[in-house]
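Here the complex is missing one protein chain, while the rest keep their positions.
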Amino acid sequence: MIVVMKVGSSQDEISKVTKRIEDAGLKAHLSEGIEYTVIGVLGQVFPELRDTLELLSGVEQVIPVTKPYKLASREFHPKDTIVKINGVAIGGNEIVVMAGPCAIESEEQLLATAHAVKAAGATVLRGGAFKPRTSPYQFRGLGESGLKMLAQVSKETQMPIITEVMAPNDVGLVAKYADILQIGARNMQNFVLLDEVGKTKKPVLLKRGLASNIQEWMLAAEYVLAQGNEQVILCERGIRTFENYTRNTMDVSAIPIIEKVSHLPIIADPSHATGKWYLVSPLALAAVAAGADGLLIEVHPNPDMALADGPQSLTFDNFRLLMSQLLPIAKARNRKLATPSARTKP
Amino acid sequence: MIVVMKVGSSQDEISKVTKRIEDAGLKAHLSEGIEYTVIGVLGQVFPELRDTLELLSGVEQVIPVTKPYKLASREFHPKDTIVKINGVAIGGNEIVVMAGPCAIESEEQLLATAHAVKAAGATVLRGGAFKPRTSPYQFRGLGESGLKMLAQVSKETQMPIITEVMAPNDVGLVAKYADILQIGARNMQNFVLLDEVGKTKKPVLLKRGLASNIQEWMLAAEYVLAQGNEQVILCERGIRTFENYTRNTMDVSAIPIIEKVSHLPIIADPSHATGKWYLVSPLALAAVAAGADGLLIEVHPNPDMALADGPQSLTFDNFRLLMSQLLPIAKARNRKLATPSARTKP
Amino acid sequence: MIVVMKVGSSQDEISKVTKRIEDAGLKAHLSEGIEYTVIGVLGQVFPELRDTLELLSGVEQVIPVTKPYKLASREFHPKDTIVKINGVAIGGNEIVVMAGPCAIESEEQLLATAHAVKAAGATVLRGGAFKPRTSPYQFRGLGESGLKMLAQVSKETQMPIITEVMAPNDVGLVAKYADILQIGARNMQNFVLLDEVGKTKKPVLLKRGLASNIQEWMLAAEYVLAQGNEQVILCERGIRTFENYTRNTMDVSAIPIIEKVSHLPIIADPSHATGKWYLVSPLALAAVAAGADGLLIEVHPNPDMALADGPQSLTFDNFRLLMSQLLPIAKARNRKLATPSARTKP
Partner (left out) sequence: MIVVMKVGSSQDEISKVTKRIEDAGLKAHLSEGIEYTVIGVLGQVFPELRDTLELLSGVEQVIPVTKPYKLASREFHPKDTIVKINGVAIGGNEIVVMAGPCAIESEEQLLATAHAVKAAGATVLRGGAFKPRTSPYQFRGLGESGLKMLAQVSKETQMPIITEVMAPNDVGLVAKYADILQIGARNMQNFVLLDEVGKTKKPVLLKRGLASNIQEWMLAAEYVLAQGNEQVILCERGIRTFENYTRNTMDVSAIPIIEKVSHLPIIADPSHATGKWYLVSPLALAAVAAGADGLLIEVHPNPDMALADGPQSLTFDNFRLLMSQLLPIAKARNRKLATPSARTKP
């Protein structure tokens, strides 16, 4: 941490800053410039110190140097984390595609979709039983009966399951059925929920919040990791910008940034990012070209009859087409597509 | 709801749209322009219909006409809602100032602050026992022991209490102590939490989410109102923008907009919006000049020693100065400052 | 400027950074922390150095300490700048209101508006002869014949004139008629235009760009000041955010920020910021409560017949009402409203 003093700050002000740093058990290192005096803080700094120092008289600004997250940081953990779920490895050389309906509507819908996406090359089945909805009047999911359908279809198709959990109280229930617990964008800073999924030791997919920058996203991951759960997958799904042609703006640059600053796997969700089915495939290809470890795609047997997010769902045909386009893109990046493999669930 | 057909859409496409509308028990009203054909949808529209129609072949766009919220809307509830808490009325002619520390640190800190802010004209005491923190390594509040301190200080000073609740499970506990339940910006779309506070029938202060537009904020209020809880207070606390001089950008225009579109009271929180103590007073005055019904202000006996959000807290002196400047601004808008009045808590 | 080296950077990398700094005629000051090594750069730093150092091997980040603008900065020019135009002083104790139509349509329209706004208390007449329009098919202003109408009406009403200049080539022409040259938001970084108005020595009103942060705005002012023109007035007119209820989001906090970082006067334009007439008055009052030195307001005799920006223009009645509300707000901030005074134009 570096404290920059104001032009013309007094010797007395500088001494008080120095003393406050030393009172905190740290060392202060003075460096006087022509226009500014700068005080370096040496030692293991705690985050509140910045706030404290910034308020002292004569202080112009306090600049944090160390990143506030460690467990999620590549600097302190250079090797890639690979999350393994019953034979599927996320974050390694293979691109993992997770696909399925936004909301589970019935066992037929789910089973038909699972068979179709597996045949096309998806390795994980997605489906929502608890749905966050902007309006209280929209369909909010089937709840536990949806989870049971997921489990049943998972058994029949031998596909692992990802599904969203929205409330700390539901974590136990959802963890009973799901292979990956999904934390939605709106819950990225639901800290109580992050603590709870951290305690489960189940793989967690953490979507980026709509208004969250890279550092806040890393800190949200840090919540899960700090509970001892190392199986975190990050998911870029668009941020909020002034552009309203798309629902959100998918920040493709987040993919190589995460690769640089973190050891955690990073996948992309072009369905929610764009909100329009005809943009899903181009953005899915872009994400993999940029280095994504996988994709999360909404697929529905009959999008125009879907109970939720129909306009952003691919038909079976469109999904098959996407998968065929994805293969050469993956190869161009020296990666393979994960192949749906037999798996035994006890 | 209005369906705009694409240039050159066929008669068959138009018929299919019309049929889908009629299948939903609604009426379709055709209007053919030179370049576009437009189909009006008459009847009580449900939100999913938009998604459904947008996917049909030949449809250019679907434009919702009716607002998706009703209970929160001034259109369907023209009279101002006034939330009353033990003699304090929020949303009427008086400006209500809620003040206190960001986080409760000790009973002495809280009591000293309560006395100081009450003497200066605040009528509600704020203080956090459960704190949402970006990093898992920051101080997260005293929990129930903090709530007990709040209750004790409330009794001594006869000030009603506002405090944040972060998890659905804590709603019962917090409601036992608090007069107003605060929902923080990061939880504005924590729908399970909104349902829970809706069920309590306690006044709820709903902060605007960092990435939430006016309509989404209204829909979040609708969640609480839909549970039968009519005592909702809205609070503007800054939105996320590209400007990083301030922590967030306080959207002062939201104040007169809310006044126009909703009957609910609207207050402002310039402390969190700006993140800098020297901007709090100018923005507080601006909010009241723009028509705000009240303010939520962080005050700390010794901001540079605060455990949370020190740099945005006012000292007692600065808070007194703000209150003295506020009085003529309130008068200029033909309003009074609420006066701290005796109140009896059973 | 401070250079932060990466964890584990080598002695050789550190030496190369040090050498590069010394090659630039500056001093390097080494400070080794537990996790990071930091190198302070002492001396008069030029902006490109940051880019250069950031690319060197082993460098984590380069943090600028000195602000990149000096002439616009309060640090190097503590006393307020007051811009004086024929008896009107902007940036002093008086609040200056500039009002008039968005676009000049005819001499009758302009004269009627000028008389009305002067009678209500405006001291400067605004009116556009060159209009930036998003679409090439919209009305783009009357050009020089509009300027002549402005001059004529200015003579009759004894009001100084503010009007926009859009192209470097038009600066001479517009300067012949105008008392204040307005640079619109879209031209805030039209650097050739900034150079040109800088050369005129005429007062310049510089609107903030829609996507410009405080520092970029200061640097744009620096362009004008660097040409020797010290008469710059800043104008907040809304920034682009995700909220689309308003045309832009007026950043009221920019007003006290500018007051802190710069000596230049700051006014607000709530008409363009909001785009809706019923939001103009609340935001105008908010701006003055927050410390603005003046306002720029669109007024039109008959807004629903206006050729440009009708929906954001006040009627004469609404403008009179605003001025009556403004007076007590100005008083509450210990300021006066400037009074329209006789003035002689040669």
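By letter and in written order, the chains are A, B and C; residue numbering begins at 1 in each of them.
Criterion: a residue touches a chain if its C-beta (ideal position, glycine included) is under 8 Å from a C-beta of that chain, and two chains touch if they have at least 3 such contacts.
Just so it is clear, the model here is predicted, and its values are computed rather than measured.
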* Asked: Which of C:9, C:190 or C:271 touches the chain that is not shown?
  -> C:190
* To do: Based on the whole complex, identify which of A:211, A:264 or A:296 touches the chain you can't see.
  => A:211
* Among A:2, A:72 or A:255, which one is in touch with the chain left out? -> A:255
* Hidden partner chain, residues of chain A it touches -> 211, 213-215, 239, 241-246, 249-257, 260, 273-274, 278-279, 282-283, 285-291, 325, 328-329, 331-333
* Structure fact -> In the full complex, chain C touches the hidden chain through residues 46-48, 51-52, 54-56, 68-69, 132-140, 166-169, 186-187, 189-193, 209-211, 216, 219, 222-223, 226, 240, 277, 303-311
* Which parts of chain B are in contact with the chain that was left out? -> 2, 4, 7, 29, 31-36, 38, 40-44, 60, 63, 65-66, 75, 240-242, 244
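To be clear about the criterion, only the chains that are shown with their structure count from here on.
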* So chain B and chain C: same face meeting same face, with over half the numbers shared, or different? -> same
* To do: Let me have the rounded angstrom distance from the C-alpha centre of chain A over to the C-alpha centre of chain C, please.
  => 39
* How many Å are there between the centre of chain A and the centre of chain B, using C-alpha atoms for each centre? -> 27
* For chain B and chain C, what's the span in angstrom between their mean Cα positions? -> 31
* Asked: Residue numbers in chain B touching 2 or more other chains?
  -> 211
